[in-house]
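Of the protein chains in this complex, one is absent; all others appear in place.
Order of writing sets the chain letters: A and B. Residues in each chain are counted from 1.
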Amino acid sequence: MRQSPRHRQRLPWPILAIALLAVAFILSPFIGLLWRTPWSKFTDIVSEQEIRDALWLSLKTSLMTAIVCFIFGVPLAWLLARVNFPGRRFIRALMTLSMVLPPVVGGIALLYTFGRRGLIGQYLDSWFGIRLPFTTTAVVMAQCFVAMPFLVLSVEAGLRQLDTRFEDVARTLGGSRWYVFRRVTLPSIKPSLIAGLVLAWARALGEFGATITFAGNLPGTTQTMPLATYAALDSNPESALILSLVMVAVAFSILIVLRDRWLGRADQGLPL
Amino acid sequence: MFARHVLVSALVPIMLFSACASSPESQEQTTLEVYAASSLAMPFAEAGVAFEKEHPGVKVQFNLGASSDLARFVQEGAPADVFASADIANMDKVETQDLLDSQSVIFATNYLEIIVEKGNPLNILSLEDLTDPDLIFVTTSPDVPIGKYTAEVLKKAGVSVTPDSFESNVKGIMLKVASGEADAGIVYHSEVVASDSQVKGVQIPTEFNIVAKYPIGIIKNSANKNQAQEFIDFLLSPKGQALLTQYGFKTP
Partner (left out) sequence: MTLDACFALTRGSFELDVDLSFNEGEVVAIMGPNGSGKSTFLHAIAGLLPVTSGCLVLDNQTLDEATSEVFKDPTQRPVGIVFQGGLLFETMTILENIIFGLRARKIKRTEATVQAQPLINQFGLTELLQRQPRELSGGQAQRVAIARALITKPKVLLLDEPMSGLDTATRQLVRAEFREVLAGFAGYRILVTHDLDDALSMSDRIIELDHGKVIWDGPTSEYRGKL
């Protein structure tokens, strides 16, 4: 493609300078982390039971969260995008609220709703003997609470951009609603769906405030990587460093893998 | 809509300006930054008010948290004037790094007590009763003073308890038990006093109990060493000590 004359102009340096500052700001803490990491002790620390527990727990719960967010989030996104029901604006505002809420507040809300004496929790306890706090289930719930809005809003945006006439055509060809959704709608929103899933998963992986408040902090059951890192900060700063690095590496590598495979063209105008 | 935007845009610089304006000390106001263990929340709040009355021109600001967190903040150069810890170990962290102006002094002591839900529905009467695997017992990590003290007490009694969660500080334990989420925990006696009967305390026999010693010290880099010393003197005075005992602490 021939370069238009505009491209040959020099880049406006004030914008470049500011952008470079922004990059430096985001990049430097990672460099700081790498600089302080006790590399010689890396393998020893990583093989410690508590760290392996935390890593496994984090991966397990965040993947579970991604799945739950998908199962519940996509129908909700569809509803928000396609059906003009009373209270639609309210639900959308609720999703946004959940996203900007400090996670600890979310945790407190969850505790007083699903805790043993909570609004709903008390019936879960007395009728079914289900107790949620201090369980791994609670970890997934806390993660879902903070992560689901990311998926819902991303998928909703994708659905809105979709031309509904494709679904009309599919219906006239004899496709049931479910068939049309599965074979026409979902494939068409694949980019925003994947983006939403990755955002939700990443948010779940990094979840701290809601988890520690609602689920608690117990190695092996509820102590995810962020919690383990915080706990290690006082007693064992080297472990904290290594844990931080491991989290960065895990997140980074999965984002790289996903980017190549699924997100394909960068020109689709999505956040990733 | 537009008016709202204007209001918000105007508020932000105003807030930023006042935030900046309040940090440097004016000639009339000195702010004393006191980093204190969470268990000192209530007595220190009252002490702060009383101290400010006696020392107009000084405002006392508290930063409460787990002593281990606070020690770390001081080590990382936080602008504290005074540090009051719930155990000697965390004060040592600061003292050995030569961050204190002079030697710390013990200004109060505390002892441990089991807490359960109001009414004690599960009828927990001793440390032994905590070993029940179905019981939801919470504590803090061993770096936080209460966590360490709890481990000591349980060891003395020869009792093995598996916690269901390691909270961030003693207030976390209080919250979980008071709200009914956890069945039992071990906290300071002062917490039971301060809880205003939202939880019930179960005594731990003296032979198993420990004495928690609370040291307090002035930070070397403090710009308000005189006022800091006055605050410590106040705590050690009969008035200060009476305040502390009122909240369940004991004299050193």
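Everything that follows uses one rule, which is that a contact is a pair of C-beta atoms (placed from the backbone, for glycine too) under 8 Å apart; a residue touches a chain by one contact, two chains touch by 3 or more.
Computed from a predicted model, the values in this text were never measured in an experiment.
*Asks:* Determine which of the presented chains are touched by the chain that is not presented, and list them.
*Replies:* A
*Asks:* In the full complex, which of A:T113, A:Q161, A:S188 or A:N236 touches the chain missing from this view?
*Replies:* A:S188
*Asks:* Pick out the residues on chain A that sit against the missing chain.
*Replies:* These residues of chain A touch the chain that is not shown: 163, 165-166, 168-176, 179, 183-184, 187-188, 190.
In this section, only the chains that are shown with their structure count from here on.
*Asks:* If you average the CA atoms of chain A and of chain B, how many Å lie between those two points?
*Replies:* 35
*Asks:* Please output the residues of chain B touching chain A within their complex, sorted ascending.
*Replies:* 66, 68-69, 71-72, 136, 138, 141-144, 163-168, 176, 179-182
*Asks:* In the complex, go through chain A and note every residue touching chain B.
*Replies:* 111-112, 115-117, 131, 133-134, 212, 216-218, 221-223, 231, 233-235
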